[in-house]
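All protein chains but one are shown in place.
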Amino acid sequence: MAGSEFGTIFHISTWGESHGKGLGVVIDGCPAGLPLVEEDFTSYMERRRPNGGKLSTKRKEPDAVEILSGTFEGVTTGTPISLLIRNTDQHSQDYTAIADIFRPAHADFGFQTKYGVRDYRGGGRSSARETAARVAAAAVSTKILHSMGITFETRVTAIGGVPFEDSEAVVDESRSRGDSLGSEVHCTVRGVPAGIGDPVFDKLDAALAGAIFSIGAVRSLDIGDGHKVSSMHGSENNDSFVVRGGKVIPETNHAGGILGGISTGAPIELHVYFKPTPSISLPQKTVNRAGEEVEISIHGRHDPVIGPRAAVVVESMASLVILDQMMKNMTARLSSLQEFYRK
Amino acid sequence: MAGSEFGTIFHISTWGESHGKGLGVVIDGCPAGLPLVEEDFTSYMERRRPNGGKLSTKRKEPDAVEILSGTFEGVTTGTPISLLIRNTDQHSQDYTAIADIFRPAHADFGFQTKYGVRDYRGGGRSSARETAARVAAAAVSTKILHSMGITFETRVTAIGGVPFEDSEAVVDESRSRGDSLGSEVHCTVRGVPAGIGDPVFDKLDAALAGAIFSIGAVRSLDIGDGHKVSSMHGSENNDSFVVRGGKVIPETNHAGGILGGISTGAPIELHVYFKPTPSISLPQKTVNRAGEEVEISIHGRHDPVIGPRAAVVVESMASLVILDQMMKNMTARLSSLQEFYRK
Amino acid sequence: MAGSEFGTIFHISTWGESHGKGLGVVIDGCPAGLPLVEEDFTSYMERRRPNGGKLSTKRKEPDAVEILSGTFEGVTTGTPISLLIRNTDQHSQDYTAIADIFRPAHADFGFQTKYGVRDYRGGGRSSARETAARVAAAAVSTKILHSMGITFETRVTAIGGVPFEDSEAVVDESRSRGDSLGSEVHCTVRGVPAGIGDPVFDKLDAALAGAIFSIGAVRSLDIGDGHKVSSMHGSENNDSFVVRGGKVIPETNHAGGILGGISTGAPIELHVYFKPTPSISLPQKTVNRAGEEVEISIHGRHDPVIGPRAAVVVESMASLVILDQMMKNMTARLSSLQEFYRK
Partner (left out) sequence: MAGSEFGTIFHISTWGESHGKGLGVVIDGCPAGLPLVEEDFTSYMERRRPNGGKLSTKRKEPDAVEILSGTFEGVTTGTPISLLIRNTDQHSQDYTAIADIFRPAHADFGFQTKYGVRDYRGGGRSSARETAARVAAAAVSTKILHSMGITFETRVTAIGGVPFEDSEAVVDESRSRGDSLGSEVHCTVRGVPAGIGDPVFDKLDAALAGAIFSIGAVRSLDIGDGHKVSSMHGSENNDSFVVRGGKVIPETNHAGGILGGISTGAPIELHVYFKPTPSISLPQKTVNRAGEEVEISIHGRHDPVIGPRAAVVVESMASLVILDQMMKNMTARLSSLQEFYRK
């Protein structure tokens, strides 16, 4: 298992390189009875596509998702769902120049050291393009979660330390110099019932953190008030429980919806910090495979900021985790098992 | 699987409640040939023990680790290592008062909602005492890593936002008011070779993040420069590769030793943010199981700050992750497999 | 993971050697709300104990099971259940004579080759005594299955090729010569609902086969008519479906309750073939660790036949598989998930 699999019950196995034939994912464990057609993927896939605008690469791909298996007459059958996204718009020649060079802040060096071979074209398996398969898988998990009243709100909140709505100037300035900028993404998940997550290693926040940090370029994650709580007193940070409309809820939500690894029913709040796009056209020092120090400046089509296209990836990973944990949670009580089989 | 297991090859399964008979862990996958006796656990366990001082609870337990299986004549045999830590110093009566109350910022409410029953004594399975089993397991993984030249340096860097060395006053003030404070812990891992970690979901940083956030009270994690990079330019954040003594290394280490999920050979830098201890004696509003709003103030023995005793737990989780990933890494190349069986 | 773990949702991790401090198991994933006390293990453990009679070793151990965690006030809490069985009646000196000898038909040689070290006392981890932990775990899974109307009937059907009821003479003759005999065990499971098991690799029969062959000394397994079907025509072997009392059932049960890996609702029939006890006092040729050919005759306390004490182990493995598969089955349909969270 080389780490391209994710999830326990709703289990996905992704594959594909930036400049290979395509990318895809096999979902094993999707419940039967979900209406699913290829149109269900369009809007979700659109959100990670380059929009050709100031904030993204000019690479354009339709990223149409083809369903190869797992549905019959438009409904899932409980068998593996294989999804295929063909690569169509590749400029491989962009990369031959750097075939033997370890790009700074990229996986090149570690990958070469680990495997001894690599597909250098566009970063190969380590390309951000890999996330297309995650988003396709999450289009399915999110459709299921929506059917249970769980919703996501995900947005870029800052670029280069500047609030998103005011950030255009810094982006222009950075891009014009051939540089890039870091960014922040916030994701709120509403409607997750209390009681989801396991007490020790599979805490809901632990599962979310593992998922979010599996997105390239993520360097930090806050859950709820995040790093700010380290400067707080318990009397400030503790959320009192109150009764509202006969329901027990935390009056405030410093905890971001999770206590002791288990959801409280309050909104789950994730704040994610992305590093600047590593590929910049400014000259940089580095080393090549021959062990010689060289200078490179990386041209080709790159996002000046990662956040805008990564927002849907953050949401996708949260969706995959939450559905999987909700499925795992169904066997927490003996009475649930007994009722299920009494039917 | 209710989430008390961790690791793929070096796999641990922990158990135990704060006020039950004891805690323990079964390690399945420890290589044969490691000298291991009960004394090997002492210094590691000491680090998470209350020291009776200003920064920790007055609860005192020797936390002696008994080896029940997996060694013969002082050496591991490759079979499961079962470790037992008896609970000896319990004041269960401290807790009967809050048996039916959901303590703010604790797992009580979520746990009760999930399982319908719970051992309320000292937080039961959700007590920080659970981490004793993790530390015992990590005493083994760390002994293995030390034998390969990998070392850990872990320290509390701040309490309540004040640098650790200057924090005594704020701790005194907080404790005297019956309040608690948040804290920060920094862990540096040296000697991890380049090439450890897998490119997609099992990135080394993703595995570390999942492990660190599985520690109760962790609310944020920075890897390398962490959340600061979101305000940086690529030209500032990118670490140039250089050749030093014939070895390729990053000249700077903003990345904290990991790029694209794979180690670079540079030190791995983890910065962890803990919330304040949730148990405070100041009066708090909350709700009881009958759904009535009540006020509580929590007495008994609690740390005024979590960081000092949690530092070794951070180090332990990092140790478990790194050893497991290094073991997984041995099959990355066909040539390794062929050489192994050529012997 | 060195293979002492079993199950996906109802996950067990066993440990212990024949002549170490004891044996045990950690059950992670047992639902909350099951009444469980130490007396629940007695009758199940009794079934694998030597009865001192003609068919078993003279070694006598109470095999009392101590519950170390996972219950509160006599009910499971959903946290890991740690079970401990102390070793009390050991004659280690029986084994020093063969410390350096590879006993024929035993794991000694393979184990030594794999790990380089081994606890030779009584076979260490490879002793049949290891199964005590499986039986303890299955006492829990079986209690859950009983609560859902699922029952087991397990019996020795033949010894040395002679029907069990007529086998006493052959056993006497064999034992008197210091030899041992093979045996057959049949297990029938009633009440498993139709629809359990997954279509491809996790077929119910595949999971049962993996479980049954994990019992030392098992050399063959028939499901339903087993090896006899290879001589049959489809027209003889196919079970027609009929309607009885408004329920669809197979009219005959050549298939042994499983078709295409999924249960049909008919009784599940397993027929297991055990080799003769490998430890015999007749002289045998073998090799020692120094690579010298030697002759040994194995004394000490050994069963002349394996089946009688292994029957409950067969039942235990079937129980662990069936409960786990029933728990997995709860997420097969989207409607089940939606109903569960509608509550």
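Labels for the chains are A, B and C, by order of writing; each one numbers its residues from 1.
By definition in this document, a contact is a pair of C-beta atoms (placed from the backbone, for glycine too) under 8 Å apart; a residue touches a chain by one contact, two chains touch by 3 or more.
None of the values given here were measured: they were computed from a predicted structure.
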{"item": "Chains in view touching the one left out", "value": "A, B, C"}
{"item": "Full-complex contact with the absent chain, from A:20, A:161, A:191 or A:267", "value": "A:20"}
{"item": "Omitted-chain contact residue, chosen from C:75, C:148 or C:209", "value": "C:209"}
{"item": "Interface with the unshown chain - residue positions in chain A", "value": "1-5, 7-9, 11, 13-17, 20-24, 26, 28-30, 32-33, 66, 68-70, 72, 75, 77-82, 84, 114-119, 124-125"}
{"item": "Contact set of chain C toward the excluded chain (per top definition)", "value": "1-6, 8, 14, 102, 104-111, 113-116, 125-126, 130, 158, 160-161, 174, 179-184, 194-203, 205-214, 216, 218-227, 229-243, 246, 248, 250-251, 255-256, 258-264, 273-280, 282, 284-287, 291-293, 328-329, 332-333, 335"}
{"item": "Contact footprint on chain B, counting only the chain that is left out", "value": "9, 29, 31-34, 76, 78-79, 144, 147-148, 193, 199, 326-328, 330-338, 340-341"}
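Convention: only the chains that are shown with their structure count from here on.
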{"item": "Centre-of-Cα separation between chain C and chain A, whole angstrom", "value": "43"}
{"item": "Euclidean distance of C-alpha centroids - chain A vs chain B, Å", "value": "25"}
{"item": "Two or more partner chains touched - positions in chain A", "value": "199, 328, 332-333, 335"}
